[in-house]
Structure formats: structure tokens, C-alpha cells
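Structure below; questions to follow.
One protein chain omitted, others in place.
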Amino acid sequence: MTFKDAAAAIAAAGRRMDAMGWVPATAGNISVLLGADRMAITRSGRHKGMLAPADVMLVDGQGASLEPGARPSYETLLHCGIYRRFPGTGAVVHGHSVANTVLSRRAGAEIRLAGFELLKAFPGGPTHDTEVAVPVLDNDQDIPRLQAVLDALWNRTSDAPPGYIIRGHGVYVWGADMAAAMTRLEALEFMLLCHLEEGRHTR
Amino acid sequence: MTFKDAAAAIAAAGRRMDAMGWVPATAGNISVLLGADRMAITRSGRHKGMLAPADVMLVDGQGASLEPGARPSYETLLHCGIYRRFPGTGAVVHGHSVANTVLSRRAGAEIRLAGFELLKAFPGGPTHDTEVAVPVLDNDQDIPRLQAVLDALWNRTSDAPPGYIIRGHGVYVWGADMAAAMTRLEALEFMLLCHLEEGRHTR
Amino acid sequence: MTFKDAAAAIAAAGRRMDAMGWVPATAGNISVLLGADRMAITRSGRHKGMLAPADVMLVDGQGASLEPGARPSYETLLHCGIYRRFPGTGAVVHGHSVANTVLSRRAGAEIRLAGFELLKAFPGGPTHDTEVAVPVLDNDQDIPRLQAVLDALWNRTSDAPPGYIIRGHGVYVWGADMAAAMTRLEALEFMLLCHLEEGRHTR
Partner (left out) sequence: MTFKDAAAAIAAAGRRMDAMGWVPATAGNISVLLGADRMAITRSGRHKGMLAPADVMLVDGQGASLEPGARPSYETLLHCGIYRRFPGTGAVVHGHSVANTVLSRRAGAEIRLAGFELLKAFPGGPTHDTEVAVPVLDNDQDIPRLQAVLDALWNRTSDAPPGYIIRGHGVYVWGADMAAAMTRLEALEFMLLCHLEEGRHTR
């Protein structure tokens, strides 16, 4: 895939996420892997729902900018951590929703989703057809430290689901390509909306 | 109707359903009857909100593919079951909404909707002007078995409503053509949203 | 205003109402007064969010069709009742929302809205700057009888607000022209959404 195509796929994903309210206020980020040591990722401070090709930059496998003078978003390292851990990953999406924000703020170490047909589109874990435990990590401005917590979590988890939530700081979801990542994101956010609704008090 | 027109109608319906959030993560499916033994139906794994003509395939009355090498969605058999049971049906739509997912997960064998003017657009049953009982079936990965449960239900129901819900797995709605199916789907989903709201705890 | 312009204004209003979810399943209707005895109104059974010019018809001041063979929506008489009662009215809009449906189903004879700045855009009654009592009428398939109840209500109300709700059957709002009617509709629906939210149980 060329950088131009990657930037277009990223912009299209950003528009869909924006239509759902998932990239408010320049939050969120989206990346596509272009090679062993090359990733296209959204620049910091740009509104992810209104991306132009110039709003996407190139970084290497360690998240260092391949563009002189440009500083990548500090969350770039979380994208690198995913590509490193899960070979075959081609795209990573990060967004904030009211559901993932509110649910993670009241959750412990995970959010369990069970009994949804849509779990088929967001698998993970030994009973992946019927239940998924989505990890919830405490927010941390020290990104390498946060990534270390993730790596330790993945070390002790077999069949980790393709996503995690940072408490009050949105969700990260990935897939083999952008379509797969977006499908998984939509599935997870739909189930979180249902979970949020089911937690509301009824008559 | 030609296959080309059917594919266009299916894509348009998919876009409206997507705008409502009813076809997340490649879930859902949409079909149009083209003849006694020919149906156009969405392919599995394609996002129903962004369908191209190539995302629609032809199957026969038993749900077998009329396209060499193409495997239909396993839910195709549910569409066949509807066309077989209700002659005059021209289109079937299947989608997931937060309302139909959450309500069916807490429901018993049916969801009763009463007193809505919109019942006029989603009729069924002896008191169809004032109340409808929407069947809720347990989810089942064995589709022929699920269809048998539906057929038994319809055998003992006079004036069945033109829809049913599979617990945690969305709604199936049908009509004489796509416009009729979509009208009924919109009416049902609107009433389910009201029903969901009325179940929330108030002061 | 020509019929062509009226049909265009009606279609544009329908699209905005549809974007808000206020005209589901061919429900709702929209009219524009063209003269002392001529009104353009949406045909029954057409989706009000996707109106073509052919989906609008002409009726006279009593709601009788001016188009040979065409039968107007039975709700046309409610539009006539408004134009007759409130000279200076140029447009009437009727839609269903989850808020107006759910709130009217649990309301008595009226819904009181107070303390909203948006009341400026939906006036009515002696304390119209600070509170409005929106009438809620029981639904009735006998439209002339329903209109008689409305006329009696308006006979005993000074400064009636420019709208009313039919229990479980949506809202009717009017104004000097389509822009005014839509402004009032948006104001009312916004306040109803706030009212609905304020009725939900909190911690």
C-alpha cells in the first residue's frame, strides 16, 4: 500500500468515527502499517474527522518520525506496541466514546461482554464465542510505562481480544487491515452501548 | 425487477440502516425476491452500510448459491423461511439495534407493544390496531433448528406480525417490497426505542 | 408561493425531520397554505424524509382533494383545523419523536415546560416567557371529533401555544411560514428531550 492510499484509508476511517462521535476535539488517532519499519499515523492536534493527506505522517517501527522536524503524537508508541505484539496487524484505531469513557471509569480491571452475537466480530479468550473480557488499564501519561503494563497483561493472557480501554481515555482496537479494525471497533462500541444501557436502573 | 435494480435497492436500504446504527460491524443482511426460485441477498462479511453491487449475490429458493464458488451467509436460510411462509413477501431486512438487543435479552418469549399509532405500520394479531406481540426467539447457531422453531410458532399464531427478534441477535422484518419492509422496520425500531425508554426508572 | 416552491419547502422540511428521526415509517405530514382555499400537503403513505414533488398534493380549505382520484391523508383535517383557527398560519408540521411519544403517554392533559431560554421560540399562555403548557389530547381515529376537542380547548385558552401533542401519535406545530413552523418544532422537541431527561431517575 502506498502512503497516499494509507492516508486516504485513515481519513475515511476518521470520518466514520467522527460521524459516530468517537473522535471529539482532535482526540483519537489512526494508523496503518506500511512495512516492517514504516507506519502512517495521524498527526497530533488535527481533527480526526476532517483529515487532509497532510494530516498524516510517517514514523518508523519505534515511533520515531521519518519526517524532519515533525513530532509524532506521544500515543504513537501505543500503536507501535500493538504492531510489535501482534504480527499480522495492519491497522490500529483509537477513539473516545461516551460508553467506553463512562464504563471504564466505573470498571475494575476489565469489562465482560457476554451473549452478544456481535462477539463474533470481536473475539478473544477461551470462551470467545460467548464472552470476552476487555482489559481496562489505568490512564498514565508515561506511555512507555503504560505499554509495559500492556505487555505484562498480554504475557499472561492467552487469546487476548483485539482491543483494550484506557480508563477515561478511550479504546484501542486493531485488525489485519483498516476494514477489519473498523469492524472490530464498531462491534465493541455497539456492545458497550448495550452494556451501558443494561446498567441503567429500570422499573 | 432485475438483479441490478435489486442490488441498488439493497444498497440503499443498507445505507439507511447504517445511518440509524442498525448494521454495525458487517452484521445484518438484506434480501429481495427476484422470482419463484431466485433471491438477491447481501454477501457475508461485507459492511451493509457501504454495499457495492458486487456485495450482493444470487441464491435459489433453498438458499443455495447460484454463483459458482460463492458461499452464502448462513442466515440466508432465515430469509428463505420467510419467503416460503409468507407468499407475497418481496424483501427481508435484518439488523441489530441497541434497543432490540437489550430488550430481547431481558424479554421472555415476546415483547408486547401497545397504544402506539405506529402500530398501523407494523400490524399483527387479533388486536392489531392496538397491540402487537413481537416474538423473541432464543439465539441458535443451528439455523435449520431455529427456522423449525419459527415455523412451529407461526403454525400456532394467527395473523403473525411481519417480524421477529432473535435474542441478542437482531430483528428480521419483511414486506411486499423493500419500501414496505423498511417502513415496518422503522416502525418497529421506533416503538422499541419508546419501550426501552419507558422501562427506564423515573423519579 | 407556487405549488412547486411549496413542494420543495415541504420536502426540505421532511428531510430535516427525518435526520432527527421525527418521520419514521411514513408517519408525519407537512403542509403549506397556498391561498384562502388551497393547501399543499404530503400524500399518505409516502416517506416524509424522501419526498419527491409527486408526493405532495393539493387540497381545498376543507381538506377535499383538488386532484381527481387522489385521497388525502385523513390527518389533513387537522391541518385545516389549524389554518382555520389561526389566521396568519402558513405552514403546519406533524412528526413523531421518542420524546413526544413517551412523554405524552405518561402525561395528563398537558406537559408543562418552564425555565428554558428556548421558550422564546415556542411561546404561548399568560406567562409565555417562563412557562408553556403544551396540550396533550387523547388519540382518536375519528378526526372530526378530535378536531372538535381541539376547538373547544382553544375556545377556553387565551394565547394558545402554537402546537399540541396527540397521545402516542406525535406533535402538530405551526407558524407563519415553514421556517417559523420548523423553528418552533425544533424548540419544542429540544425542550421535550430535556424534560424527558429530567424525568429519569438520578443517583
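Per-chain residue numbering starts at 1, and chain names A, B and C are given in the order in which the chains are listed.
We adopt the following convention: a residue touches a chain if its C-beta (ideal position, glycine included) is under 8 Å from a C-beta of that chain, and two chains touch if they have at least 3 such contacts.
These numbers were taken from a predicted model, which means no experiment stands behind them.
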Inset, instruction - Kindly state which of the options A:Gly14, A:Gly63 or A:Gly170 is in contact with the chain not pictured. - result: A:Gly170
Legend entry - Residue among C:Phe86, C:Phe116 or C:Trp154 touching the omitted chain: C:Phe116
Inset, instruction - Using the definition of touch stated at the top, determine which of C:Glu67, C:Asp151 or C:Glu198 touches the missing chain. - result: C:Glu198
Inset, instruction - Using the touch rule from the top, list residues of chain A that touch the missing partner. - result: 21, 24-27, 47, 96, 98, 101-102, 105-106, 139, 166, 168-170, 196, 199-202
Legend entry - Hidden partner chain, residues of chain C it touches: 115-118, 121-122, 179, 183-184, 186-187, 189-190, 193-194, 197-198, 200-203
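As a working rule, only the chains that are shown with their structure count from here on.
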Legend entry - chain B and chain C, separation of their C-alpha mean positions in angstrom: 31
Legend entry - Chain centre separation in whole Å, for chain C relative to chain A (CA means): 44
Legend entry - Residues of chain A touching at least two other chains: 201
